[in-house]
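Complex shown without one protein chain; remaining protein chains in place.
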């Protein structure tokens, strides 16, 4: 358009020449794909843009899928012992032997007993090329305890061994154990998170929103629960769990109860946030529309600090996955034969193991991976739900 | 203001029944596991083949009313505490207050250092992460923090302890070299404490710091786009000051609501670490007392924590009301 | 010609002491080191040790092992504090003290110290409500006590009390003497009310009884002022992180060169987490460590030898078996109870265990595969005890089970119980060590081969005990016979139903323990036989007779497989400073009767070129 006159001049009367049609489509407003999309769909679209989150989400989905077919993925069964390979270090997977391409293979391990230090010393036998087999028949297993099968994704060579991440003190393949451990670590812990979140949001939400005597009572309950550290609770709970429960059931019970007890921190955060937010006009608007408390809390208030909730959730996950490590220090929690990442990690409980067999710490890696994935997923969800993005 | 004072007074009143209830809860929790201290003591001795001094045990049992029904024992315990008598530790065979002794101060030392360090790190990092969302810095710090979160404390403890020993020759575990253990404070001892304390502080602090960073970041992200931020910018306020005065203060809400549980959380979060590192703090003692069912020791200790929590919650509520004038603590919701 | 330690002569500690010759008894106990293949040494140095918790200072009097009479390395009973003792008909015990023997505060050690315990403690209704301690009573009757003169005391019973000397020589014996001089100040009969009040207040106790108890504790040497006869006397009052023990200037032993023992001046006991002890030992923070170490730590410790002046040795544990399965013959589950009472079932389970594999996996093949019985180190040992039903023979096991009526099989190949349930055993454990877990892991597979499934449950120890006694458990896992190296003069009580701690027959044991008022009498002929034999041993009057009874009991016990052992003589790392002399290269490790280090006389350990 034209310049608004030179500096300081009297402004000329400018009139735009272009034809004017007040009914013309408003070009200022972008596309119309959004018209019908529901809020969820919108979020999904936005979530998709967040590549890292999308990737994390997919990775998690894959992991959850993997725990379904662990039997197939793991070269060994969870309890398979190799008495000749106790504390064997991880075996490197090679592709070339003597400069020739052979495909993925490992060298056979030679073990010698060091009788002064009582240590098993392993060395690669470079003459012994053990080619890995894929989609192979290997150790028979009972898929889901239902169907007998023996198909594996990867197996060691006939009469060979394949310990990708080494073995433990009974010669069990750590890689396979990590895979099996995922079953418990990726499921049970989340139950606790879920319980504590539902409770935290509902109770904290109502306390913050209603306030008054309800808040008073809830706050006192929270005080009581918070003032008792988890460890005595654990001890007490473990003591009253019916003795004829299987360890898995006991752990499930404890996680669940911990979930029942763990909501307090979140509830207080929710409450104090709601105490402030409930004074907002949009809450009043919703009230005046006749919305009931759950709706106001769920639709209007809670989304207002979604970020906090998502962050808290992703932060609780590690403690739930690793919860049993604490338990096992108290002599409670999961026990062999049940295998979880926490159980695997507790095998590395002493400096001597750490110094001699550091590969026993490898289960930390999937834990880190899962936590990162959940975290980035949370970031993505947060952004998707953030209207300002 | 007057309302606030009345509120505080009223809350103090409420504290009494709360503490009573808590004491009952604690008492039940301690009593829940089967048996009592003496049974487990005798069992433990038997496990290594030793004989117990049954005479003294019988005496103690009678003196502390173990033959009496639970409610009476409860009353004895609570009554004692009201007189400042925290009971008797069977395991240590001395009054609880003597047992706790030094450990309490060391615990407070470790906890405060940890908490302060957590704050010193978490707030700046959280702010940085929020304002530089998706920068390399943000990713890097997130990654770092989450790794700290994902590695169980005991593993971290073992690794750090081992490395510190190999690299710096720091003696393994403990809060100081053992030769200073029962010594009076001296420069050497202080140095030794400094040399050791960083390990537990890092271990206990990482998870908390990582969590805090993520929360600060999340809360800030929610506030950064509010209209009042724009207003503040329109005034020409420095962006950092804008951040601190408005969104940051708003985002403190979650943090303040949690004050009550910070100390208990740090203390109980530190328990396993303290056990692994064999720190001279109350954590291992508490666990030991619980396992051995040294009930007065455990009970009084838990009561102490509970008291801290209850006061913390009160402080947190008051701070909330001061922080955010919209908050009306007493009233119910409008409608 | 007696020599004193520099430590005492320097006078830095305490006021000036009389010369060493005056501090020693007229006839000190002379330890002839060279004769037993050890090196006479020199004074000096401090030993740092680690303990897992404050209460573990109780190891101090155990290690120090000064008893009225004690075992030597060959488990022979020798007078130690006593100059001599005399036993008549296993009934009348006459003790003679050393002339001039003094408590660590310099006061005389005389028969009055025995009298004080007898009259003013045992017979004080306040201090000892039940009167004379039960372990002194035979058939409910206490002995007669006489202080014959200043240096002679006598305890006499109407019936034989063959356990008396063993008790005196045990790691934590019943104290027959206390420093009367010192303790009288806490006793109503000797102290004025006002002064007592003051002391009660000062010590923060409730009454004089508690005061007396507190000041006279010896099991855990918590009172640094309490005079002792041990080699080292405590210098630290709890709570503390480091407990200091200093040489007892009035200790009664000297070496052949006239050096007053102990060689080592001071012992530090540092409190640390049990789990850390191995790590700390491996970084040279302990000069002598036997407790809180496990076989699994050996490799780590051995590697540390390169970096630190350490010596890591392996001793043998004296337990009858490291991990033992206890079928509960008193369990409530009738089906199982009946099965357990069938010796074929017990034998079958024992035969099905591949002990070699356990040995290899958990003990590097260095332990001994054995039933739960005594070790070759015991003079009573016979190979057949070890081999009784402890070979690996699954087919025989299968046959035995089939014969026992467990011949029906379920869908998954597991055996079915007579009532149609599948044969699943819930094995309960206190879960206190990983070895148990590993063994269970292996045995799970072994037994599944013979169609028996097992499930492991971990519960707290007390809870476990309760459940065992209540008959709620079918099978438990724990350690085997405490004393795997008995002599015929030691009591075979572990082999017969004698206490309710015996997890294979708690009710029968309780019956014996309560004298028939509680529990149930055993109704299995073999168990009854064991009880009878035990009774016979108690009244046996000769060594040969006892030896005979021992053998008979051992053979019944092992042949009947009341308990299912796995491996024994497992190894225990013992770490000591490489400068420390006289620590045996391989010893036996156990509480009773070894008193851990006690029988190897730590007071004779010394530092070379210090």
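Every chain is named by a letter (A, B and C) in the order it is written, and numbering of its residues begins at 1.
By our rule, a residue touches a chain if its C-beta (ideal position, glycine included) is under 8 Å from a C-beta of that chain, and two chains touch if they have at least 3 such contacts.
The rule we apply is simple: contacts and distances are computed from a predicted model.
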Omitted chain, identified by the protein name its UniProt record gives, among "ABC transporter related protein", "Monovalent cation/H+ antiporter subunit D", "Dihydroorotate dehydrogenase" or "Peptide/nickel transport system ATP-binding protein": "Peptide/nickel transport system ATP-binding protein"
Neighbouring displayed chains - absent chain, whole complex: A, B
Per the touch definition above, residue among A:23, A:65 or A:101 touching the missing chain: A:23
Candidates B:17, B:124 or B:239 - the one touching the absent chain: B:239
Residue numbers in subunit A that touch the chain omitted from display: 1-16, 20, 22-23, 25-39, 42, 45-46, 276, 279-282, 284-292, 295, 299-300, 303-304, 306, 385, 387-389
Absent-chain interface as seen on subunit B, which is shown: 1-3, 5, 225-228, 230-239, 245-246, 249-250, 323-326, 334-335
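Just so we're on the same page, only the chains that are shown with their structure count from here on.
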Graph class of chain-chain contacts, one of line, ring, star, complete, other: complete
Pair sharing more residue contacts (C-beta pairs) when B-C is set against A-C: B-C
Whole-Å gap separating subunit A and subunit B, where each centre is the average of the chain's CA atoms: 26
Where subunit B and subunit C are represented by their mean Cα positions, the distance between them in whole Å: 40
Centre-to-centre distance between subunit C and subunit A (centres being mean Cα positions), rounded to whole Å: 49
Multi-chain contact sites of subunit A, meaning residues that touch two or more partners: 239, 349-351, 355
Where subunit C touches two or more other chains at once, by residue number: 275-276, 279, 432, 460, 463
Complex contact set, residues of subunit C against subunit B: 48, 53-55, 58, 127-130, 133, 135, 171-172, 204, 206, 209-210, 213-214, 217, 219-220, 222, 236, 238-242, 268, 270-273, 275-276, 279-280, 283, 285, 430, 432, 460-463, 465-466, 482, 501, 591-592
Complex interface listing, subunit B residues touching subunit A: 14, 17-18, 21-22, 25-26, 28-30, 32-34, 142-143, 146-147, 149-152, 154-155, 158-159, 161-162, 172, 207, 210-211, 214-215, 217-219, 221-222, 224-225, 253-254, 256-258, 260-261, 264-265, 267-268, 271-272, 275-276, 286-287, 290-291, 298, 302, 305-310, 313, 316-317, 320, 324, 326-335
Of all residues in subunit A, those that touch subunit B in their complex: 209-216, 219-220, 222-224, 226-233, 235-236, 239-240, 264-265, 268-269, 271-273, 275-276, 278-279, 284, 287, 304-308, 310-312, 314-315, 318-319, 322, 325-326, 329-330, 342, 345-346, 348-351, 354-355, 361, 364, 367-368, 370-372, 375, 382, 386, 388
